[in-house]
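Heads up, one of the protein chains got dropped from this complex, but the rest are sitting where they should.
Labels for the chains are A and B, by order of writing; each one numbers its residues from 1.
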Amino acid sequence: MPSYDVMPEVQLYQPTEVDDALNLAEKFRQQGWLLGGGQDTYGWLKDRAKNPTALIDLNDIEAFKGIKATSTGIEIGALTTLRDIIRNPLINDHFEILAKAAGRVASPQIRNVGTLGGNLIQDTRCWYYRRGLACYRAGGNLCYADSPEAMNREHALFNASRCVAVSPSDTATALVALNATMVIKNIDGDREMSAEDFFVGPDTHITQMTALEPGEILTGIKLSNEWSNARYYFEKIADRDVWDFALVSIALVIKEEANTVKDSRMVCGGVACTPYRLNKVEQYLKGNPLSEKIITNAAKIASQGAETLNYNHFKIPLMENLVKRALRS
Amino acid sequence: MNNYKHIGKNFIPPDIYGKVNGKAKYAEDFRADGMVFARMYTSPVAHGRVTDIDTSAIDNMEGVVGILTADDVPSTEAPNAAILTNNPAFIGDPILAVAATDERIAEDALNKIKVKIETLPFAVDPLDSLMEGGPDAREEGNVFSRSREGSGFKKIKWTKKQIEEFRAGKEPTGEHATEWNYGNLEQGFKDAALIIEEPFVTTGYAHMSMEPRTAMAYWQNGTCYVYGSAQSQSFWLPGLARLLGVEQDKVVLISENTGGGFGSKIGAYPAAALPGYFSKKLGRPVQLRITREQEFYIGSARVGFQGWIKLGFAEDGRMTAGDVFIIEDIGPNATGGDGSSAGGAISLLYDPEAMRFRGLPVLTNTTPRGAQRGPGQNQIAAIMAPLMDKAAKALDLDRLEIRKINAVNNETTVYAEQRPVTSAYMKEALQKGADLFDWDTKQQFPQKINAPKVRGLGIGQGYHSAGAKGFDGLIRIAPDGKIHLYSGVGNLGTYSYASTTRAAAEVLKCEWDDCIIHNGRSDKNLPWSSYQAGSVSTYAQTRTNYVAAVDAVDKMKNIAAKIHGGKADDFDIDGRHVHHKTTPSKSSTYAEIAQAAIEFGGTFSGAIYPEDIHDITKRSVQNIAGTGLVGVAKDKLPQNGVIPGLAAAFVEIELDLETGKYEIMDYVGIAECGTVVHPQGLDAQMKGGAVWGMGMAGLERHVFDPQNGLPANIGYHQCKVPSYLDVPSVTRTDAVDLPDPQNPFGARGIGEPAMGCAVAALTSAISDALDGYNFGRTPVSSDMILNYVTGNNQSFKPLQTNNF
Partner (left out) sequence: MEFATLKKDVWGREVILGASWDLLWVILALTFIGIAMHAIIAAAKKRKAAPDSSGKRIERHEKIDRIFHWVMAVSMFVLLITGIFPKIGIEFAWLTIHWVAGLLLTVITIFHIFRSIFWQNIKDMWIGLKDFKEPFDESYKPGKYSLAQKSMHASVTILTLLVIVSGIIMFALIDTPWWERTNALSEDILGWVFLIHGLVSLALVAVISLHIYFGLRPEKLFYTRSMIKGWISEHEKDENHDQEKWVVKD
């Protein structure tokens, strides 16, 4: 097999205006690669596992950057670096869970350049797929990670459909918990969708991780005040505490009233191809006090329906324990 | 404390500046006029036979300069690693190389080459290959043992029942290939009040050198200049010359800095010779840059173990017998002698009264294996520590105490031959560590802390033989008074190339500022020095520098006697002058003496040199002869017995029962390496070793998909080396600092045990946190802990390897 590790020939575009970026995205569609911090770009390109003809560098577009307060909450530019999110007072004052999640991404060096948008739309870390194998996700006709002897310790418990890869994004779990809205642009205009709908599974989109279509750019993330300053919990369990992806992570926002749960949103990372929302747990909790019995039941409900692979059954107790920790916190 | 001027004192090694300001040059930083870039096409299959290579698509490709195939290089007999091969035995085995005017063109060209390969059966777990009817990693057989009596392939298969029994933890009954023993084993177990018997697995994992094994080469006047990434310097030359098919004096190795080797670059490896052949074929310099991914293919990995151990203990905690059986995962190239070394480590560290080692080196189609820091010793250290704890618990002894009872000391005899040790103070190391760690107090703390966390305390012991002898020392005093110290030991990053030359400065009593170190290029007149491996440099090179300096001092005194009259013994040195002991006015400076040496010639100037020095040293002396006073000698100092490098570690962890993860709260590492030569260097060794040990204990991954032989770990992220938050922010180290009688300064080596003690302390602490449960395995990953705590089965088969 060949060995690749230098940048292949690719046209570099560095638009400074939103319209130019959208035009380029439309012009190149699948052949155009949107470049944010580059942390999930250069590896793919250098390995020649992905071969776009154009690299559209979005970093010079100021409109895609920054964090600002709006009448209904805050809006974050997709090109805002994770470091800026971690340090931003607005986020820390109102949506601290996002700062916390961003702070657990990769390493400081990567967070310095890595963007929120890039973290959200990064591709899965399945090692077979990353090797450049022609699996389902790469347009092939089988999954190497879900076979009788496959090494799939990091893979999915829920909602696998042929592909068993998991969502690697730490900020995605927090944003789904916060019921964020994703702002997507193309040359025809804007569309908005909930974070939950933004992430798509292999049953519908086996070669994509998000609902972004060719020609579209994720330009911003809106957080409404619905969950601002709610009690929250975020925890990520990875093999290593720096530069590693979640084995399982949990993001919870919860509102309580008179010692019972009024409302909550709970999302697990690392267990499904998308941030995995624990709807049943949320429903179960509604109106209940957070007693030890309720918490134990909630944990059991959380893992219902899990389908294990060869090496990942540890994720079930891990997930249950994280649910308990989140609710006890 | 000693009264040395240089030994035991910190200094600034000269290569530090380059590493801080970025000017240090590594193999891939070098360029030469007309240089082209080579890249390798490697095997996509775990085992196969190349049946056709079609390069027609690149024959006329612009920028492509040439192709090198296995037919262009000497063939290598299996199972040895080849420069290029038509019989690949692992994914990533080099098949051909393409050279082009830039790397992108080379990559484009590789993409167009079509290589047809017939696939052959392969194995990524030794037990799969041992199973009757199982695949053989090589067509010639599945076992290859190397020994003094003879090396060769064997085909050894166990019955399904034998494999199953072994997996179930019973004593293996299948055939083995090597064996040694001492004492009466049967009696030893008969005398035991306690017998512990357990199976174990230690997964081998990549060396992960930051600098891949890149090399650049060109030919000039029949000499091949190789800019390589070498762990050793002079020691590389014979092997590199052999690989290149030239005489030793026709090869120059330039390796000024090395970005890590960890045992994988001790001697010349095939990839370092490839540019030489390519350059010869093309008539221009060729650089072969090894990609990060390729470094994980050919950069080698630690030997993995699947074993069984039985230990007998007397009532008082003394180990009466040890019986160990180790199946070694020796990869495709049958490299590594870790099994027997592990047996040796048991015999030294715990000194059982009787012992038997049985080994079975099994070939697999995984990463080629190689010596990795404490090869054998460190794997077994990790396995032994929880077993010692188990014995202590069963015999109602303190865990520290049982280690002291069995600690290696000056009277201990070791290995099959029951050889003496030069000196050993493990008991002192343990006590020093216990005091620094505050073992007695910490033991009183409750195990259960804030739920769901539990505490665990661990003690680890590390060992590696840490010395060698018989190499040459070379120094020169120039007429300007400068002291030139020649070090051919290699610069792996430990600074020992520099710190050991301070032995010569010590003898010469000179100022360090007057010294100039020469190293990093074999045409810089370097002597035949020890390999930079096996923890030997400190011991071996302080001796060579000592004998060269003693030779120089002797010559200086003789010259002074010639100048001032009297006998040589009437003179002494003070660091700048040679002076008459009773008539101080009869004095010459070192500079004057050096000038006189040139004039006197003969042995003084290096025109005549000892016959017993190595050819490499002879050539160097010939080159510098007549330029000053030359001190040159072979190390023939007395040496008898095993030279132990020892270390003890204490660790405290907090283990989270809900996640399976643990945090290292405190770590103390104590070196027992004789006299400390370079305190900062030692501290770095102890800390670096600790980090590595922490990685081996719980994190470092080596995963192969058994269905298709694919390795999962071909990048740093996938290999999970510890990050800065996975290790404690403060790691405390110290040393026993008692001199060894067989080194002129009392020094022994330490590199490898610094890691062994750490991994052992951690396996011990994990077991302690889990009320004595022993996984019998490295690494112990968080999922394993969680599965154990929740009462679930582990997801791997018992004794399965290359699975995390």
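To be clear about the criterion, contacts are C-beta pairs under 8 Å (C-beta built on N, C-alpha and C of every residue); 3 or more make two chains touch, one makes a residue touch a chain.
Being a predicted model, the structure only gives us computed values, none of them experimental.
**Q** Per the definition of touch given earlier, which of A:Asp123, A:Asp146 or A:Glu216 contacts the omitted chain?
**A** Per the contact definition at the top, the residue touching the missing chain is A:Asp146.
**Q** For the chain that's not shown, point to the residue among B:Asn708, B:Ser764 or B:Asn803 touching it.
**A** Considering the complete complex, B:Asn708 is the one touching the chain left out.
**Q** Under the stated touch rule, tell me which residues of subunit B contact the chain that is not displayed.
**A** Counting over the whole complex, subunit B touches the hidden chain at residues 44-45, 117, 119, 707-708, 710.
**Q** Which parts of subunit A face the unshown chain closely enough to count as touching?
**A** Spelled out for subunit A, the touching residues are 1, 133-134, 139-144, 146-149, 160-162, 203-205, 307.
Quick note on the criterion: only the chains that are shown with their structure count from here on.
**Q** Take the average of all CA coordinates in subunit A, do the same for subunit B, and state the distance between these two points in whole angstrom.
**A** Centres of subunit A and subunit B (C-alpha means) sit 41 Å apart.
**Q** Mind pulling up the subunit B residues that touch subunit A in the complex?
**A** Touching subunit A from subunit B are residues 39-44, 103-104, 107, 110-111, 113, 291-294, 452, 658-661, 699, 703-708, 710, 712, 714, 717-718, 720, 722-726, 781-784, 786-787, 789-790, 792, 795-796, 803-804.
**Q** Mind pulling up the subunit A residues that touch subunit B in the complex?
**A** 1-9, 47-48, 107, 127-128, 131, 144, 147-151, 153, 237, 239-244, 247, 310-314, 317-318, 321-322, 324-325
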